[in-house]
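Shown here: the complex without one of its protein chains, the others still in place.
A and B are the chain letters, set down in written order, and residue numbers restart from 1 in every chain.
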Amino acid sequence: MQLDSKCPTGPIKDQWTDHKNKINVVNPANKRLIDVIVVGTGLAGGSAAASLAEMGYNVKSFCFQDSPRRAHSIAAQGGINAAKNYQNDGDSVYRLFYDTVKGGDYRARESNVYRLAEVSTNIIDQCVAQGVPFAREYGGLLDNRSFGGVLVSRTFYAKGQTGQQLLLGAYSAMSRQIGKGKIKMFNRHEMLELVVVDGKARGIIARNLVTGELQRHSAHAVVLATGGYGNVFFLSTNAMGSNVTASWRAHKKGAFFANPCYTQIHPTCIPRSGDYQSKLTLMSESLRNDGRIWVPKNIEDVEAIRKGKKKPTELSEEERDYYLERRYPSFGNLVPRDVASRAAKERCDAGYGVNETGEAVYLDFASAIERYGKEQATIEGNENSSKEEIIRLGEQVIENKYGNLFQMYEKITDDNPYKTPMKIYPAVHYTMGGLWVDYNLMTTVKGCYAAGEANFSDHGANRLGASALMQGLADGYFVLPYTIGDYLADDIRTGPIPTDSKEFDEAEKAVKTRLEMLISNKGTKSADYYHRKLGKIMWDKCGMARNEKELNEAIAEIKEIRQDFYKNIFVPGSTSEFNPELEKAARVEDFLELGELFAHDALHREESCGGHFRDESQTEEGEAKRDDDNYTYVAAWEHGVSPSDPILHKEELTFENIELKQRSYK
Amino acid sequence: MSKSAILSSSIAKKWLMALTGLFLCLFLVGHLAGNLQLFIDGWEGTVMFNNYAEFMSSNPAIQTIAWITKVLIAVHAILALVLVVKNRRARGTKYTYNRPDKNASFSSRTMGWMGTLLLVFIVVHLINFWAPMHYDGNFPIQMSDEGYYTADGIAHAGSSLQMVNGKMHVFSGGVDSGRALRDLAQVTRDFFSPKENGTMALAMTILYVISMLAVAFHLAHGFSSAFQSLGINHKKYNGIIKLTGKLFALIVPVAFAAIPIYLYLTQV
Partner (left out) sequence: MSNQAGMNLTLKVWRQKDGNSKGKIETYKLADISEHMSFLEMLDVLNEQLISEGKEPVAFDHDCREGICGSCSMHINGEPHGPDRGVTTCQLHMRKFKDGDTIYVEPFRAKAFPVIKDLVVDRSAFDRIIQAGGFVSVNTSGNSQDANAIPIPKAEADKAFDAATCIGCGACVASCKNASAMLFVSAKVSQFALLPQGQVEGKERVLNMVQQMDDEGFGNCTNTGACEVECPKGISLENIARMNREFLKAKIHKE
């Protein structure tokens, strides 16, 4: 099968407008005759459902949580990018486009990224109109902050809760449509199968998680906005329920899975504290604006600190290694996430990790506190303030900027980050890979769309900070509602899709068989047991740095775990009740297949790019080395006869507007 | 939504609770001001208090306010009952283990109980003083060596008492000089006097003091709570509202309670 990205041609800045002008449109009266299923209620799914309903489509919306407001977009902290250039620092749509392509290490589609940058400004307008309380300056205008990997301030934010505010905006827009009856909301329902009729996605099988009832839902198109698959690592910053099931089920029904190995490891997370740990907590990247990252220069100090004999605050400037500032003088602590993460791993692997597990580095606010304190003292006209006074003032400034993050850190670790440096370590955070989609966001299954983190489209091999929120909302508010019309225009005379067809029968039967197998298996091991085991392999062998030997081992080991899973899984309870263990087991089953595909993809891509770092492909200084001659393509995997034989399809990437360069943040 | 009558809404009920509550606070101040005259001993106090009582029970404006007060007490109490029932229902299953003391003050959690106690007290209090004064034809009349007093405060030498249309009148020389001045001051003193009222005096003193404790708790939350219900919550003024509320809840009940204690102790 030939992959057709359907990217428009012509000058890049006109492509989206031209495309919108040319594609089919469904007239308002006919929209009432068309049903659309949207799975997931995060930024992408929530905004898509609301917008589609506003346009007149009949929307059925699904989420496994108890309310659409709980989707994991809510946890995004830092902000959302938009090329508004309110700060007059030379920002533009082109610059945002350029930064995103470069940040993604030249592995994203130019057309998609340009469109993303173009609609970014509309998002801010839309959200403000919805009553999203973005941070403002004293003049009443919107404030911006800067984020990693770029040289302008284009990030809009609402303290450390930007994702929450944007999601609640989308949720309120959805709620309005639910109240009007244009969206039928299914809370606590999980999609377990995609139904394909005559080669078109025509519905889903969903399980009512409260009663266990399997339901058939039909529609003329299905939108999957079900997020990323970071939980394949077990420990990640994703929510406990985040899973790959919807995407994976679509994949098994014919949707290609693109670039699964592109994983973002976020540099500023709270380090792991023990084996019982169930998830990792992110500290917003915005902290790197003011925090300086370091480890001790001397290994003796590291040991003394680990034993509790020395405190980090006792080390002089000369005894500290600010390794990011040392290695990347021009971006310093603000290098992109992948670079910062690998640098932390490099120091910790060399033995300089500062906690008991050896997996932590310091993020220090002492100099920022002093700097802000002095500024504040000057503003207040007390340039001769005492050191204590300066620190008090500085701490106030820091509290205003990051108060909730500092509080969260203290609650979790019992350390006061105003007084002693934070400890951080990288953790899995976001997956750039996902279902392959064309320019219209349609997967390789006709009528099945993927939006937000669930698709692969805009971030290439690495995502810049504050771009996930931008992409989720761009897809849901401004892209999908237009492009879906192009497909649905053919369906105005189709009429309601019946759910008593043999395709629905078969899909429901398959789900039923699968769940009953899980319940009736007389094993002894819990779903978490397998999830932890899989996660450990993924982290150790498919984590921040990968090599051929370990990837091959990972493939073999994942296969073994999968076999063991089918033999020894134990799921208590029954299928016909509220059964969280059954939900978990079904999700882990899909992760066990995805994990292998992940490793295959990582193994086949013998270059380092963005979040994918191959030990075999690095410069002499240990920086990632791309291989543009051989790997400037999207790897879209078709599901083979078994999870172990995926079939590779390539979508070549062409760069007409940006010159491919080795990324440098020095 | 116009489909709802104004009182069906929970917030409207709160507005009414707050307004009636604050009105009753004002009433307390007025009532207290009058009662403080009982601290004035002897004939001078008797005359002053009885004339005051006569004015309060005969002035049409005051009488109107008095009836409004009674109606508002009823409204406040009935509304509270409605709310309590609805609020109980809103919980459904109770917690096996609950620690309301961790997040709310005693006074705020006991508004219903204290309010009930107060309602009982108000009824008792009305039976003790208000009802006999208004409906007991044989209510004692202020008199001195100069004879009985009429409501205008004038003594009539050699006068006698006679019932006219259920009201006691002063007759001097066979002529009706007008309505007699009731001696509420003496009745009140006797009520709390162990000599006159025996052990009942002690029991009543204790009951009145306890009831004032209930007033204190009810006001400690109620006063500032009323402002919150009326939507008055502003950082700049919250301090003063809270402080006023606490002082009010302290001073008013203490002053009220001091009266029976004083009367009891000075007449032992």
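As a convention for this text, a residue touches a chain if its C-beta (ideal position, glycine included) is under 8 Å from a C-beta of that chain, and two chains touch if they have at least 3 such contacts.
All of these numbers come straight from a predicted model, not from anything done at the bench.
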| item | value |
| --- | --- |
| Among A:Asp4, A:Asp18 or A:Asp125, the residue in touch with the chain that has been omitted | A:Asp125 |
| Residue touching the undisplayed chain, where the options are B:Gly30, B:Pro100, B:Gly173 or B:Gly198 | B:Pro100 |
| Residue touching the undisplayed chain, where the options are A:Pro580, A:Gly622 or A:Gly640 | A:Pro580 |
| Which residue of A:Met1, A:Met240, A:Ile299 or A:Ala556 touches the chain not shown here | A:Met240 |
| Residues in subunit B touching the chain absent from view | 1-2, 4, 6, 8-15, 83, 86-87, 89-100, 102-105, 108-109, 111, 221, 225, 228-235 |
| Chain not shown, touching residues in subunit A | 47, 50-51, 54, 65-72, 74-75, 84, 86, 119, 122, 124-142, 158-159, 161, 164-165, 168, 171-173, 175-176, 178-179, 185, 187, 210, 237, 239-241, 273-274, 276-279, 281-282, 356, 407-408, 411-412, 414, 477-478, 481, 524, 526, 528, 570, 572-573, 577-578, 580-581 |
